[in-house]
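Just passing along the structure, written as structure tokens.
Complex shown without one protein chain; remaining protein chains in place.
So that you can tell them apart, the chains are marked A, B and C in the order they are listed, and the count of residues begins at 1 in each.
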Amino acid sequence: MTPPPLLRIETLSKNFRLGSRFRQGGVQILQALKNVSLDVYPGEVLGLVGESGCGKSTLGRCILRLYEIDSGRILFKNRDISRVGQRALRPLRAEMQMVFQDPYASLNPRRRIGDLIAEPLRVHGTLNEAGVQARLLELMELVNLAPDHLRRYPHEFSGGQRQRIGIARGLALSPSLIVADEPVSALDVSVQAQIINLFMDLQEKFGLTYVFIAHDLSVVRQIATRTAVMYLGGIVELGETDAVLHRPAHPYTAALISAVPELTLDEAKPRIMPQGEPPSPINPPPGCRFHTRCPFAQERCRAEIPALAPGADGRAVACHFPLA
Amino acid sequence: MARADNHIGGTLRLTAASAAGTLDPQINYTSQFWSLLVLTNDGLLTFKRTSGPDSNTLVPDLAVAIPQPQDGGKTYTFTLRKGIKFSNGQDVTPDDVVASFQRLFKVSSPNAGSWYNVIVGADACLQTPASCTLAGGVVANDSANTVTFHLTQPDPEFLYKLATPFGDVLPPDTPAHDLGTTAAAATGPYMITSYDPQKQLVMQRNPYFKAWSQDAQPPGYVDKIVYNFGAKPEDEVTAVENGDADWMFDAPPPDRLAEMASKYPKQIHINQMLAIYYAAMNVNLPPFNNKDARLAVNYAFNRRAAVNIYGGPRLAVPSCQILPPNFPGYEPYCPYTKTPGTTWTAPDMNKAMQYMKASGQAGQKVTVITDDQNVNPALGTYLVSVLNQLGFKATLKIISGDIEFTYIQNTNNHVQISITDWYQDYPAASDFINVLLSCGSFHPGSDASVNISGFCDKNIDAQIHQALVTAVSDPKAANKQWAQLDREITDQAPWVSMFTPKQLNFVSSRVGNFTFSDQFHLLFSQVWVQ
Amino acid sequence: MLLPVLRRLAEMLFVMLGISVVVFGIFFATPGADPAARIAGRNATPQVLAQVRHSFGFDQPLPVQYAKMMDKLFIKRDLTSFVNRGQKVIPAVIEAAPVTLSLVLGAAVIWVVFGILVGVAAAATRGSLLDRGLMFLSLVGVSMPVFWVGSVANLLTQSRWHNSFLFHWVPGLGYTPLTQDPWMWFKGLVIPWITLAILYIGLYGRVLRANLVEAYQEDYIRTARAKGLSEARIMFRHALRTSLITFVSMFGLDFGALVGGGALLTEVVFNLPGVGRLTYEALQTLDLPFIMATVMYSSVFVVFANAVVDIAYAWLDPRVRNAS
Partner (left out) sequence: MPEPASASGAAPRAEGPWAEAFRKLRRDRTAMGAVLVLCLIVLACCAAPLYARYVSHTDPFQSNPAGQITIHGQSVDIMQTDSAGLGLGVNPIGPTWHGQYFLGADGQGRDVAARILYGGRNSLIIAFFSTIVTLVLAALVGTVAGFAGGWTDIILARLLDVLWAFPVYLLAISLSIVIISSGLQIGPINIPSNSLLIPIAIIGIVYVPYVARPIRGQVLSLSRSDFVLAARCLGVPGFRILSKDILPNVAPTLIVFAPLMMALNMLTESALSFLSIGVQPPAASWGTIIQDGEGLLYTQPMVAVAPGLAIVITVLALNFLGDGVRDALDPRAKLRVRKD
């Protein structure tokens, strides 16, 4: 029996308006997310993978209500938070946090590290100044940074260190859910492993739940218990990480796997290469959105949108002709 | 005087910083363009076209003679000369005179209400100008070739008023609105053939002109007059020096005077103006509602400093009184000097400080208003410094020349003291005393209140009316009364009279027969250029 | 292509509406600016004043007066001055425009030529004494009040050294139309041209030098140098070409502003009857119809120059061009 989900996303859609009525070309609608549904269970790490532009970061930001959504619902601990105002949202911020992709851009260069990490503590105002200082030291230790770093400015740190700072800040309010938006993609490979280890240590220590966004399957493989694969604003495959990576049911998942040599080495799997460039999300193809690049596409794929249907070993696939 | 035929012909080139507005003789009220309009148009009377004091004498122009007043000064009948034509070929007739005076009201001539309101029927015309007839006021008799004016009361200056360009006779079909940049049909020796206020005005001979009176409208020497606008005074000086222009309208900049005087002394003509530069003190507002404060300023004001600012003792004469020298009714009088008497010698600071103390106005804030033209800002600056010396807290406010004169008149603007000047319209003391200092010319809350001091003394006003009445029958006796009034008002000190200016005319080396009329200044028609 | 043009037009109309309302408002807020009093004359009785006010429509509500003035200015095109009555406003502006154009065109030639010379010479010898000297002089040029330079130039050429061989050819101040006497036109404008150009030589020289120095650090220049191209060739074929993009857009804006009346001070000091001086005189005499016309004219030029620069920019800069 499954526990109640910590986070439930129901038929979430998000559009962006581009351009202006007054400029050449007029307004264009970019469909970033279309009818996405997803459950995240307490204590799990949900990997979210896909090419850049597939909507995974948008999904992450919608979950945290950094973007307004167009339709659908977001339930956190069974409470609908999809239409809650920014002010009412503030207490919720303590429970769900984000770690950003770019550790350079996400830290204000003109503020000291201590100030940056203490910001959420001060804003939410549950601690006095001594409490804040104590909590700061605690956090620094958690992310393996020296306490004297608190007085420095972001530009004095390396990328890995900055990401630790970002994590410390995300942890400051002891949230139960962390959305990590490609937290390691901007880092060197050697540093990547350290940061992923840190994430795993912290999860173990505090029983955190992660939505871990990555464009790289090898990162997801290390940390995620379940993995959702996204393509052009929708989830195409969702299941246990091992199952998804070893027996991909969606041709797109298979294509992604084929692109990572270390995943394809151990087992001889058919290498599937997607054809051509991804289509523009402004003008998505009808039917199955992958059909323009899918080597197995048939007439039906061009006309009919496949639903995300539950399949073998607890998986869901949105494909008319799944591979497994 | 015989005409010097060998000097006939050529082009006279005049220059000025800017034009002076409309060409409508019944509207334009600037001395700059009056000098031109007297060459193009004629009224029934005019002032003699000559130099010197004689230029203040009335002579008949379109009329055959100056009529004797009838009916106790309420009726004047003019007989028109025959054979005078407009530049459009039409004859000048008595009906044209009637139409012209109707038009005066229809176009809201600036002085319609203040000068010509004595004509019978004028009140109705002022009420509804469009339907102005002046019925019973101006009556034409075609068979006798006469025009008769009926006045509601005797007016000693009525004939003078007919001699200014406002009284010009225009063809009856002249549009009843401001002519603007188009000229009215001419009767004089010249007519304006083109006018662009930004650039140039051109006058050429009027082909229909035949001389009828050397005194009233002598024929011109030059064939053409070209008036250029837009040069700065410095450049005007250079142009006249180099012979590129024959005469400049504006006052030469002070820093060029020495150079002009040393290099071109023969081309400089200095002429007395019938005018006064003064600072009007508002007698209804603190601190100058206090007579002692006004006296203090008068004793402290160093007229020599003001004269120096204007260009030195050769260009201005210190003055303490209202009327300018050589004006009807003028008798020299100066109480505000070291040794009171007839002429100003030096400021009396001791007396000034005594009056200042007595006034109790020390520390009062005073704003001096002046316009931005010529020496006026410098005079204002000097006045501020005098006021500060006396113990006021004075500041200067310089206002665009185009609005200053109306701004200082309106009591709503609460002007305490302002620098201004007044040039005569015609040679009668009332043009200063009655126009500038009577109760009748004080209109609180209006932009048109030329009694800038707001000076209204019942006793003096009664005397003014007495003098006006006397003037109808006995001008000599009236002038005695005006002289007395001049002294009485000077003692009341509504003004700080500064000086009477002189005009420096700088002409090119080829200009001959320089003829300067008190009324219309340089008579361009009399100038020789060859 | 039609839409951007329409958008520009709408923008221009909006700006002109805004400015005209501002000017109109400012004018009627000035005490003593009441044109009726000035039109009526210096000795008018209040009765005559009231009649003038009525016959000119100054007793109507301000919005009505505004609408009437705009109608006369743009539709009937017969708006006349308040000061020199009967004088039509539009022909006066049209007559003043060639004077301003003569002044600005000549100055532009000088400042473009010398601006490029200074910029190139300084960049080519960067760090040298020549570079420093040129940059110092440029900054001096930028720091001098233009009216003062004009006054000093007048002092020297019109008075002090006028009779020396240096300046005896300089005619008196003022403007001679090109059609009337080209040689006088030229002689009369040389000193104003130089006076106006000094500031811009300094400005453009400095900007060009900075751009060139920056361009030298770009990869493609290094590549060119590695290929053994001559310094001169690198400067003129490569560095200068890209640096000129900024130069051109600056030029467009400055030129537009100057033609639109920005050369006011130069025109006043040298007594050139151009649009700037016309505006200044109108402002001094508070001649609302003239102020309105000249200000409208100048705003058209500024907005128009902006549009041209935008288009030129897109056309010159391949990055912008390819992006669209």
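Basically, a residue touches a chain if its C-beta (ideal position, glycine included) is under 8 Å from a C-beta of that chain, and two chains touch if they have at least 3 such contacts.
Note that the structure is predicted; figures quoted are calculated from it, not measured.
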Practice task
In the full assembly, spell out which visible chains the left-out chain is touching.
Solution key: A, B, C
Problem - Among A:Q31, A:T58, A:Q97 or A:T292, the residue in touch with the chain that has been omitted - result: A:Q97
Handout entry: Contacting the left-out chain in the complete assembly, out of B:A378, B:C439 or B:C456
Key = B:A378
Exercise for the section: Check the options C:G18, C:G57 or C:P91 and report the residue that touches the missing chain. Expected result: C:G18
Completion exercise
By the document's definition of touch, the residue of C:L199, C:I221 or C:L272 touching the omitted chain is C:L199
Problem - Residue ranges of chain B at the interface with the undisplayed chain - result: 234, 253-262, 265, 268, 302, 304-306, 308-309, 311-315, 367, 372, 377-378, 380-382, 384-386, 388-389, 395-400, 403, 407, 504
Problem - Residues of chain A (touch criterion as defined above) contacting the omitted chain - result: 61, 64, 66, 89-90, 93-94, 97-98, 100-102, 105-112, 119-120, 123-124, 144-146, 149, 151-153, 155-158, 160-161, 166, 169, 173, 191, 194
Completion exercise
Contact residues on chain C toward the hidden chain run 11, 14-15, 18-19, 22-23, 26-27, 29-33, 139-140, 142-148, 151-152, 154-155, 159-160, 199, 203, 207, 210, 250, 253-254, 257-258, 260-265, 268, 279-280, 283-284, 286, 291, 295, 298-299, 302-303, 306
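Methods note: only the chains that are shown with their structure count from here on.
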Problem - Longest centre-to-centre distance from chain C, chain (CA-based) - result: A
Practice task
Determine the chain that sits nearest the middle of the structure, using the mean of its CA atoms as its centre.
Solution key: C
Fill in the blank from the handout: Per the C-alpha means, the centres of chain A and chain C lie apart by a whole-Å value of 55
Problem - Centroid distance [mean C-alpha coordinates] between chain C and chain B, Å - result: 41
Handout entry: Geometric centre distance via CA averages, chain B-chain A, whole Å
Key = 90
Exercise for the section: Quick one: which residues in chain C touch 2 or more of the other chains? Expected result: none
Fill in the blank from the handout: Interface with chain B, chain C side, in the complex: residues 30-34, 36-38, 40-49, 51-52, 55, 80-81, 83-87, 92, 95-96, 158, 172-174, 271, 273, 278, 281, 284-287
Exercise for the section: Would you tell me which residues of chain B are touching chain C in their complex? Expected result: 18-19, 21-23, 27, 29, 108-115, 117, 126, 129, 178-182, 196-199, 230-232, 234-235, 238-239, 242, 244, 372, 399-407, 410, 412-413, 435, 443, 446-448, 450
